[in-house]
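Note sheet for the following structure.
Removed: one protein chain of the complex. Kept in place: all other protein chains.
For chain A:
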Amino acid sequence: MILYDRVSKMYASQQRPALDDVSVEIEKGEFIFLVGPSGSGKSTFLRLILREERPTSGKVWVAGKELSHLSNWKIPALRRQIGTVFQDFRLLPNKTVAENVAFALEVIGKPKAHINRVVPEVLEVVGLEGKELRRPDELSGGEQQRVAIARAFVNRPMILIADEPTGNLDPGTSADIMKLLDRINQLGTTVVMSTHDSNIVDQMRRRVIELDGGHLVRDQSRGVYGYAQ
C-alpha cells in the first residue's frame, strides 16, 4: 500500500536532512504508529505520502503509484484516496458540523443527493448524531476531532493519515479518538498515525515505526513506545 524506498528529504533552508535514507513498507489494512521526538521527521514522512513534499532522493509508492513521477493534475485523485487528520482539527469555524463534512465532498464535485446520504452516515460512525447543526466553537476538542475524522473518512479512503491527532486532547478523550481510529481501521482503511503519547502506543500494541533525527531507528510489530535499544 505504501512503500518508502531509500527516501531522503532535505529542506532547502536546513543543514541536516529531515528524513535520511528511510525504507519501510506498509501493508494494506495495517495500523501504524509513527513515533519519535519533536523534529524527528514524522510530519515530513506523512507529507510525502500526500505528495505535499517530494523526496530529495529515493522513491515513495502509494497505491501502486510512484509519486515523484505523478503529474500535478493527478495529485487530487491521489489525495481523494487518502484521508487526513491533524492535531489542530482544521475545521471551518463559520460552518456547521454537517457543512464541514459536506464541504469535503462539494469541492470534489460530488452530487447533492450523494452528499445528503453519506454525511449523516459518517456522522453516525464517529458518534456525532444530533450535533449536525453545531458550529466548531460549540463543540469540545474531542468532538471537533471527530468532525475532522468524519471529514477525512466520508470518502471511504484507502489510507488515513493522522498527524498527532490526540496532541490537543486530554487522556480520556484521546482514548475515545483511538477507539474511533481503530474502528475505521477495522472497516478496511490503512491508518498511519504519528504521536507523542506513550500510553496510547503501549495500550494499542500495533506496529511502531520510530524516527530519530530523520533516521529510522525501530520498526517493530506489536511495539510499545519506549526507545530503540
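FYI, contacts are C-beta pairs under 8 Å (C-beta built on N, C-alpha and C of every residue); 3 or more make two chains touch, one makes a residue touch a chain; residues count from 1.
Simple rule for what comes next: contacts and distances are computed from a predicted model.
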**Complete:** Per UniProt record, missing subunit out of "Lactate utilization protein A", "Unannotated protein", "Cell division protein FtsX" or "Putative FAD-linked oxidoreductase" is "Cell division protein FtsX"
**Message:** Please identify which residue in A:90, A:183, A:196 or A:215 touches the non-displayed chain.
**Reply:** A:90
**Prompt:** Of A:61, A:103 or A:225, which residue touches the hidden chain?
**Reply:** A:103
**Message:** Tell me which of A:1, A:78, A:118 or A:175 is the one touching the absent chain.
**Reply:** A:78
**Fill in**
Out of A:87, A:155 or A:185, the sole contact with the unshown chain comes from A:155
**Residues from chain A at the interface with the omitted partner, ascending** = 50, 72-73, 75-82, 84, 90-94, 103-104, 107-109, 135-137, 151, 155
